[in-house]
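I have placed the structure first, in the form of structure tokens, so that the comments after it can refer back to it.
Missing here is one protein chain; the remaining ones are kept as they sit in the complex.
After this line comes subunit A, so read on.
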Amino acid sequence: MAAPCRHVGQHIKRNGRFLRINLDQLFASRGFRWTSALQQQGAEVYKESKEPIVIPRKKSWSSEAVLEALASTVHRDPTAYPYQFQDDSYLSPRTSTEFKLFSLSQESGRAAAKYFVNNNPKFFTKDFAEPHIPCLMPESVVLRLEEVSEEALKERINLRKVSAAVEMYDQLLQAGTSVSVETTQELLDLICLYCDKNPVQEGAPEVEDTEEAGEETKRRKPKGRRAADHLKTSWKENNNAERIFNLLPERDSRCYSALIRGMVKHGAYTKAFSLYTDLLNNRLSADVHTFNALISAVPDVRDKFNERWDLITELLNQMNEQKVRPNLLTFNSVLKALRRCGFLAKTYAPQTLNEMKALGIAPSLATYDHILAVFYKSGSSGPNNTDILQDMLTELEGTSFTCQDPHDVFFFSSAMRICLDSKDLELGYKVHSLLEVGDNWRLLGDSHQQSVYYGRFFSLLCMMEHIDVVLKWYSRIIPSLYYPNPQGMRDLLQALDTDGRLDLLPTIWKDIKTLGHDNKVDLVEELLSLMAREEHSPEMQESFAACALDVRSVFDSRSSTEWSTSSLSHITTLLLRANKLQQAWDMLLLFKAQNRVPSEVLLNNFLSVCQSSGAPKRAVELVQLAAAFCLPATPVLAKTALAEFQLTDEQRSILSEFEAAPEKETE
């Protein structure tokens, strides 16, 4: 309890300092005013009122202030599961797949509950909360107004029932009722946003999809819903939006804006531009959102880089002429378009950034991401060309960001990619320290983005950092933040190899097992080969042997996996080094069962272990086994066994048979 108290204290101290600074500023301004006034009155008065009384301004706290202070005392526990899984011990993810599955099922469970509550409000009439909490009560999702009126149309728009709203609008028009401009505008917005399709209600069972979608989409299903969504929503010629738009007696710029934005959103770029020309011909001015949409559509309507850039500048000039003030998204879409302008980008991207700064628009992370993408085309960058990222990070150091552009979430992973490509560890640390400022971790995006980022960071660490530091990071971010993929684990194994910390391999094997990578044959094989490569101290060999047996049991329990010769021989070698003759013999039998052939070296090893542990019977069996495999080395083995072991006559006769027989064959 002492630690949280201390943290609260620190927080208060920090805030206190902030308050003091504020006061100082206030004091300074007050003092200045006083002196300027008093100078006119004369020196005597000035002496009297040397210390003006400063009334501190009332500090207003947000309603979450206390909670925020409390939250700042809680630090991330790298040994605990993410917070959202702590309520249910059953939902404790150990692998990235489980993480995805559990978090998705949690979300979909919530959505399904909400769907059920909203669609069956009659079961949820009891209001427990006092005072009333509106968001806990079912929302009305069912249409109430049945008659043909503008109110009913508004209700349909609010509930986002696209087709019902269009129907109602048509009925209103047929009845001769005029619909207000505002409502028409909202209707157009609705149709354009959803491209004349009813949006899927959150949590609704997706029955319609499977019915509508043919076999083609079923095949596409694994690609995810995004692909299916994209397939569904393409702007159709003369859809309801265009029809209603054409029916309008007067078209203001908002109507145009809705249509242009809808067309750009749903891929009808050329149409959007022709509508924009129409708008200009009607001597209307577009709003900033329209321009943003048009700028982002530029690369799709022009083929040549020069033409693209010319069109962008033309649009920007028109904005200026129409006295439309650009915003952050304008410049972000310019930069995004510039990414597809090839060689021109490197010239104009910095200029765009400077223009933003001149206008006093603070760039968001998306802006920086676009610039990075312009300057670091993957693969093409030289090893030491990280100046721009370096510069950027110096500028951004200690800044806390909020998400202003959906593209913001790509910054961290692409910055880390550049660090990884240029193998710049210091820069990687800088990027990571920026991530740890304030709420910046939220801008890391969804779990996929997060795993990409941490994967790159971890690879960079494994590649460049000392193994002790790597292991500290390892315990810090795995598995509470990052579930490494097989490649990440392989990087770690390499790092362990480089710094000679192979004694940790059994621990890593346990982690591999926990992370569910024990079915990745090549990873396991690499682990085994690292263990079997050299001979170590007896204790280490003992632990390696235990690990090898564990690997074997995992392989045995999984019938589908095939043993490879190398992994079998690695395990056998490890067992032999730990003098586990019986288990090693079992492994040799496994060779036979799996139709694999053991190497000569392995058999020799086995024989020498037999000798050192004094097991002549096993030696004979080995030679018999070798003969069963028809190995060319059988006679040599038999000879060695005859020479070095104390054998009974019977055994001798068997061995001498092997010693002679193959030679006959070869002769």
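As a working rule, a contact is a pair of C-beta atoms (placed from the backbone, for glycine too) under 8 Å apart; a residue touches a chain by one contact, two chains touch by 3 or more; residues count from 1.
Note that contacts and distances are computed from a predicted model.
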Legend entry - Absent chain [UniProt protein name; select from "Small ribosomal subunit protein mS31", "Beta-hexosaminidase", "SUMO-activating enzyme subunit" or "Ribosome production factor 1"]: "Small ribosomal subunit protein mS31"
Legend entry - Residue of A:L280, A:L353, A:V437 or A:M540 in touch with the missing chain, whole complex considered: A:L353
Legend entry - Chain not shown: contacting residue from A:V469, A:V601 or A:C630: A:V469
Inset, instruction - Among A:A373, A:L443, A:L515 or A:A638, choose the residue that contacts the chain missing from this document, as touch is defined above. - result: A:L443
Legend entry - Positions on subunit A where the hidden chain makes contact: 1-4, 61, 63-68, 70-71, 73-80, 82-84, 86, 103, 130-131, 133-136, 186, 189-190, 193, 258, 261, 288-289, 313, 316-317, 319-320, 323-326, 348, 350-355, 357-360, 387-388, 390-391, 394, 403-406, 408-409, 425-426, 429, 441-446, 450, 465-466, 468-469, 472, 476
